[in-house]
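Only one protein chain is missing; all other protein chains are in place.
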Amino acid sequence: MAHGSSGGTPFKNPVVRWVDSRLPIFSMMVKEYGQFPAPRNFNYFWNFGALAMIVLMVMIVTGLFLSMHYTAHVDYAFNSVERIMRDVNFGWLMRYIHANGASMFFVVVFIHIFRGLYYGSYKKPRELLWIFGVIILLLMMATAFMGYVLPWGQMSFWGATVITNLFSAIPLVGDEIVTWLWGGFSVDNPTLNRFFSLHFLLPFVIVGVVFLHVAALHITGSNNPKGIEPKGPQDTLPFHPYYTIKDMFGSGVFMIIFAMFVFFAPNYLGHADNYIPANPLVTPAHIVPEWYFLPFYAMLRAITFNIGIPFTGVTIIEAKLGGVITMFGSIIVLFFISWLDTSPVRSARYRPIYKWCMWLLVLAVVVLGYCGSQPAEGLLVVVAQICTFYYFLHFLVLMPLLGKLERPLPLPRSISEPVLREPGAGPLPAGATAKPMEKS
Amino acid sequence: MADTTDSDGHTGTRRDFLYLATAATAGVGVLAFAWPLVDSMNPAADTLALATTNVDLTGVEAGQAITVMWRGKPVFVRHRTQGEITAAESADLSTLIDPEPDEARVINPDWLVVIGICTHLGCVPLGQRTTDERGEYGGYFCPCHGSVYDTSGRIRGGPAPRNLDVPEYSFTSETSIRIG
Partner (left out) sequence: MWKRACVLAALACVALGGPASASEGATHPPAQDWEFNGLFGTFDLASAQRGLQVYEQICHACHSLNHVAYRHLGELGFNEDEVAAIAANYQLSDGPDENGEMFDRPAEGSDFFVPFFANEEAARAGNGGAYPPDLSLIVKARSGGADYIYAFLTGFEEPPDGEELPAGRYWNEYFPGHQLAMPNILDVNTVEYTDGTEPTHAQMAWDVTNFLAWAAEPQMMERKQMGLKVVLFLLVFTALMYAVKRKVWANVHH
């Protein structure tokens, strides 16, 4: 796919030439980020990978400087965070960027994942690329969870208690695992210490997997809104300057939204209880995780029944374990969708039924998020159960089935061709018809 | 990558200006983001607020000395004997490595207040206790590389380039000083 990989080095600067002939990093940069041919029809959903990269960098940099002032000890953690807020030069700025950055990271990554699901970016030949992405999501969740524990407020403490207790649902060895996770008999100083250590380590693991994610992307090339492979140079544009500039513009818009949160509503996405120092004797009236975990939290609580053999009273899976399996399963299932989806067509644009299933999935996840934010009682439990059911139905049943049953719309012959004919083309998805990006 | 068709030069200039302006703005933005991070490593407000130390001198007899912490560093406060004062005041300035008269280094000649950190590489010199090695000028002796200071804390021999630093301090009463 690489059109531009010519033999001799194209560099004039002698130092660059010297380095490049020994370690071709400059040639690689030119090849992978300069000439790298990208489909010409990306829409703005394709900005979110670059945005995620930017947030990751911002998180690592602010986190590094915050760690210089933070003390990972139950007696000092809360106070050291307040010292950062009040006395460290620009400490409040770094902390608010870091705290809101976590939320921004998840917003960006959720949209990025939606993009992949909607346009079929997980399908052959990009299975491995997708799997790396799911691994990144899991690592992000672990990192965010442990980071939230560090300020050692009430929500930190009780969030850590509740989430680590999930592992006690594992049959036979559950309690031993939880004790091992804690390093004691409750969430305490050893727990805080190891969470800090891992919270520092995992982002660099994420960087590693992101590298693999991007490397895999550069082998297969990018998917695009039409979901068909480029047929030749007329279908692609060099990554620079076209997409570098477009990504920069997108990141400008993104940073404005980010800044609005940091400077004008820094605690909007947080929880008031986390400004109360951790107290192992008092559980807050209403424990909720950070917003990005709410859909998964709702799935955890949706399993309110034991699963067993009907009419016999034999329980195979208790409700507690069932909830844990469901919650983790909701991520694990993503590993397999490259094979669960049997459709020959990638983009939901050309899949009239699947398209609506996709939006239903979005709706289910948003509703699950709402359920997760509310006390688990009454009608909301049923709603959460229905949404959870749909979530798994979507991946485990609809994906394999629709691929066989659905009649896709005719695919355009190439990326550059159908633009000329588009006005007459049939019923396109609401999202995709909206003006193809720029001046067309 | 300036290979897009450039039909007239005028457009090109305007476009180049736009690129330059954008790149400059981006550069300013990155620097503006970097500064708070760099500045966060400077002393924080609570660290700066602890920058004064009060020392009670009652009970420190002539010939005795006390060491107090100020900004995380030892400060030597020595109640000098008459002999030490005379030795400090009578030193021939032209023979000094870092010439400075004794009266410029003390407020009350009875009391020598210096930061107890060798100006060579930051060790703490000996000489506060009467049993310490004090060097041939009776002041301080640095065990690391053999710098020798006199009873005014001035460098008289060895590798150190400067006299021991005198912190900012003032007498809040006859018998107490505030450092910083």
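Per-chain numbering from 1; labels A and B assigned in written order.
Following the convention adopted for this analysis, a residue touches a chain if its C-beta (ideal position, glycine included) is under 8 Å from a C-beta of that chain, and two chains touch if they have at least 3 such contacts.
Keep in mind that this is a model prediction, so the values were computed, not measured.
Undergrad: Of the residues listed, A:W92, A:F336 or A:F392, which one is in contact with the missing chain?
TA: A:W92
Undergrad: Which one touches the absent chain: A:F11, A:F45 or A:F167?
TA: A:F45
Undergrad: For the chain that's not shown, point to the residue among A:I25, A:L64, A:L201 or A:V253 touching it.
TA: That would be A:V253, which touches the missing chain.
Undergrad: Which listed residue, A:V16, A:M53 or A:I111, touches the chain dropped from view?
TA: Checking each option in A:V16, A:M53 or A:I111, the one touching the absent chain turns out to be A:I111.
Undergrad: Of the residues listed, B:D46, B:E103, B:E133 or B:E168, which one is in contact with the missing chain?
TA: Final answer for the missing-chain contact: B:D46.
Undergrad: Provide the residue numbers of chain B that touch the chain removed from this figure.
TA: Interface with the chain not displayed, on the chain B side: 4-5, 15, 18-19, 21-22, 25-26, 28-29, 32, 45-46, 49-50, 52.
Undergrad: In the complete complex, the non-displayed chain touches which residues of chain A?
TA: 40-41, 43-45, 48, 79, 82, 85-86, 92-93, 96, 103, 107, 110-111, 114, 237, 241-242, 245-246, 248-250, 252-253, 255-257, 259-260, 262-264, 266-269, 271-273, 275-276, 285-286, 288, 291-292, 294-295, 362, 366, 369-370, 372-375, 416, 419, 431, 434, 436-438, 440
The rule is simple: only the chains that are shown with their structure count from here on.
Undergrad: Using mean CA coordinates as chain centres, what's the gap between chain A and chain B in Å?
TA: Roughly 50 Å separates the two chain centres.
Undergrad: For the complex, give me every residue of chain A touching chain B.
TA: Residues 34, 61-62, 65, 68-69, 83, 86-91, 93-94, 238, 240-241, 248.
Undergrad: Quick check: in the complex, which residue numbers of chain B touch chain A?
TA: 1, 26, 36-37, 39-42, 44-47
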